[in-house]
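Missing here is one protein chain; the remaining ones are kept as they sit in the complex.
Letters A and B mark the chains in the order given here, with residues in each chain numbered from 1 onward.
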Amino acid sequence: MDNKQRALAAATAAVLCGSAGAAPDAGALRQVAPALAHYNEHLLLGEVWQRPELSPRERSIVTLAALIAKNQPQQLPPYLEQALDNGVKPGEIAEIITHLAFYSGWPNAMTAVQAAQPVFAARHIDSAQLPSAEVALLALDEQAEAARASMVQQNFGEVAPGVVQYTTEALFRQLWLRPGLAPRDRSMVTVSALVASGQAAQIGYHLDRAMDNGLQQAQASEMLTQLAFYAGWPPVFSAMPVFKEVFTKRTTERKE
Amino acid sequence: MDNKQRALAAATAAVLCGSAGAAPDAGALRQVAPALAHYNEHLLLGEVWQRPELSPRERSIVTLAALIAKNQPQQLPPYLEQALDNGVKPGEIAEIITHLAFYSGWPNAMTAVQAAQPVFAARHIDSAQLPSAEVALLALDEQAEAARASMVQQNFGEVAPGVVQYTTEALFRQLWLRPGLAPRDRSMVTVSALVASGQAAQIGYHLDRAMDNGLQQAQASEMLTQLAFYAGWPPVFSAMPVFKEVFTKRTTERKE
Partner (left out) sequence: MDNKQRALAAATAAVLCGSAGAAPDAGALRQVAPALAHYNEHLLLGEVWQRPELSPRERSIVTLAALIAKNQPQQLPPYLEQALDNGVKPGEIAEIITHLAFYSGWPNAMTAVQAAQPVFAARHIDSAQLPSAEVALLALDEQAEAARASMVQQNFGEVAPGVVQYTTEALFRQLWLRPGLAPRDRSMVTVSALVASGQAAQIGYHLDRAMDNGLQQAQASEMLTQLAFYAGWPPVFSAMPVFKEVFTKRTTERKE
């Protein structure tokens, strides 16, 4: 395509497919939903994003995870830009997408790659700056992993042997040990995806793991505030009893 | 863009991105799935939409809520056109989108704004015809709201203080009191979104509230018929036990 064609193609997609940005331009938003424009400016951007319980970088990680888990590629590009501006490294974005291939499905990750490709290209980010497929893995806590694997094998080894096999081989002995995304951040991505996609039954294990990985309770709580806006109130209300249970259990265990 | 380019852009997006309408044109539908074309014409349009338990206006509200909650912008434009033709006011559509920013997440609402913008523009609907950000709010039932707030604070005040704060400030002391969408219709939107997105655990409270706001049992039942077609049978079957429980509780309480 020549430049004129490229511009036309971009305009076409931007206008008609919604690839233009995280938000419609401010004019369109005010033209269709003036109250939402107001909430967007004053409540979400002006207040929620400024709350000190999570840094802008952490809010970007939570938001990207929610957008990928809910498969919303139209909204991704500006949030990817913002994430890079907020200090999320390109290699961390690559790891977030790879992680969510497993935790929200291959198609969501592939669609996210398509959304990220022009953002990376425009910033001259190439694969040399990203973690390789083969990297030296973080040390594994063999005892904890053996306990986890044994529990899952006992529960589901005969029900779904393939799932159990890849849970061990691909997830817990590879993906989680890749050093390009800190374990705490990997846990934030996982928990955010679980909350956003309404997978309440899977939150308990991963929130507990997140806090083992260094996530503070106040940070976990504030993830719910961010997710209420980016995934909606209902899945957050369904997640709150699980968060409460995990917080209570950990407090009780600490006291004993 | 000149006219020829604009036409090409529209054709591109229509053919390849699915922005063309609620349904593929009848020819494409018959070419790919003749049986579905038949069900579409005779069962869904010819029968379900004609059932008297809900008016066309109410079916449009339920359907828009489902499409926004499930983030299906490709299908939105013709349903927005139909909603306007069925008597849903532009200001009500603006309020539905704003409401669902909170009940299905900001990205869904932003994508809906993008879908609605050309529909509004073609009908010369501008922000002067829409509710302002700042409006005189409906009267609040202070006693009921105090009871709700106290219950949520007690359950989750320490688990997620930010969520609890905005639930009171932004949702129940603002959004729900905006007069541009009647409380009963706001409840229909909320319940439809909860059913469509499979949030069964959150339905009970909001269905009860919907009926307090004037929704009749026969209307609530028929929302499930409409949603079976627009969100699929499974989430409706997961919602039916909750509907049954609420209907039974209200009947029992009335008898006592």
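Here, contacts are C-beta pairs under 8 Å (C-beta built on N, C-alpha and C of every residue); 3 or more make two chains touch, one makes a residue touch a chain.
Please read these numbers as outputs of a predicted model, since none were measured by experiment.
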Candidate in contact with the missing chain, chosen from B:Leu44, B:Ala149 or B:Leu171: B:Leu44
Candidate in contact with the missing chain, chosen from A:Pro24, A:Pro131 or A:Pro234: A:Pro131
Identified contact with the non-displayed chain, of A:Tyr39, A:Tyr79 or A:Tyr103: A:Tyr103
Selected from A:Thr168, A:Gln199 or A:Gln217 as touching the chain missing from the view: A:Gln199
In subunit B, positions touching the absent partner: 8-9, 11-13, 15-18, 20, 22-24, 28-40, 43-44, 48, 51, 53, 66-67, 70-72, 74-75, 196, 198, 200, 221-222, 224-225, 228-238, 240, 243-244, 247
Footprint left on subunit A by the chain that the document does not show: 1, 5, 8-10, 12-14, 17, 19, 71, 73, 94-95, 97-98, 100-111, 113-117, 120-121, 126-127, 130-135, 155-156, 158-163, 166-167, 170-171, 178, 180, 193-194, 197-199, 201-202
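Simple rule for what comes next: only the chains that are shown with their structure count from here on.
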Rounded Å distance between subunit A and subunit B, as computed from the means of their C-alpha atoms: 26
